[in-house]
Every structure is written in C-alpha cells, then in structure tokens.
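What you see is the complex with one protein chain gone and the rest in place.
Coming up: subunit A.
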Amino acid sequence: MKKIIVLLLTAIMSLSSCEKDDICDANTPTTPRLIIEFYDISNPSVLKNVTNLKVIGEGMTEGIIFNPNSTDESQYLTNGNKIAIPLKTDGDTTSYNFILNSGNPNPILTDTDKVTFNYSRADVFVSRACGFKTLFKFNGNNAIEHTAVPATRPKWMQYISVEKSNIDNENETHIKVFF
C-alpha cells in the first residue's frame, strides 16, 4: 500500500513535466490542396508531362515552389504530370496563371492560361494542436473560368474536367487537364 503511494507520487511528478504536447503532426490531414493531373488530349487515358510549367497566383509575384531543393528560378518549374496548388481559405475564388515553357528564350513558345476556381468553404475542427482546417466544394454551375493570357492567344489547356467537386483530402485527383 505504502509503496503504491510512493509510486503514484513519482508518476505524477514525472507526468507534470510533459504538459506541452501541442504540436500538429505533419501527417494529420489538414487543409487540402487542389490536385491537378495532366493528360494527353490525343490519348485521354494517358498522363502527359508538362514542360517547365510555372504556376503563379493572381496578384502574387512568386510562383508556387515545386522543387524546394533548388534555389534559383527552377524551384518554381515542374516537368511532372501532377501538381498540388493551395486554394485561398479566406475567399471563395482563387485564380492562377499556368505558364507553360516558362523561361523559354523564345516568347512565342511560352503559353499562359488563367484559371479561376469558384468554390464554397467549410471550416472543420481537426484537433487541439492543429486547430481547424478548410474544406472546399466547387460551385455546381461555374466551378472553373478559363481564359488565355492575352485573350487573343489560343489556350494551351484544351479541356479541363472537374473530377471531384468536394476537396476533402489530397489523396484523389480533383481536376484533370487535357492538352
């Protein structure tokens, strides 16, 4: 009985030292990004890599960093077939310029398309450490507005398909772009 008390006391003393456990685990699903995959327009079931794609949010000066290991301009460029871009959590529209062949010395080869995503938001509680996350839902009638920049140029994206209208996690593809 007496030993139990001593054990309990020491246990409690040691427990009091580890109160601060409020670090949000990086693996916790929080605010998801928009997942876009690129497909070949001539063979729609086949993924197609983009060449030096740079994505800049409207009103921003710097693009989304796709290669965190690089330090120069190449950190903003991707040559893959899948990207993840963050949507605004304080507004219901987010616009991005998608610049293909970015940095090409011949400006005729550089194509820019502007895509505006329209959605509604819901703030959902995650945990004490992580706070809340924002989930998105594309508007039913005008989820996407797509223009070329400048408008006289042809759009390099030939077709944009909304695969998932609910953006709840990053495990699924929400948008497919055919070019």
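Keep in mind that, in the parts below, a residue touches a chain if its C-beta (ideal position, glycine included) is under 8 Å from a C-beta of that chain, and two chains touch if they have at least 3 such contacts; residues count from 1.
In this section, contacts and distances are computed from a predicted model.
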Which of "ABC transporter permease", "Universal stress protein family protein", "Outer membrane protein beta-barrel domain-containing protein" or "Sigma factor sigB regulation protein rsbQ" matches, in UniProt, the chain that is not displayed: "Outer membrane protein beta-barrel domain-containing protein"
Where the missing chain touches subunit A, by residue: 1-6, 8-9, 11-12, 15-16, 21-22, 24, 26, 30-31, 33, 57, 60, 64, 84-86, 88-90, 94, 123-126, 128-134
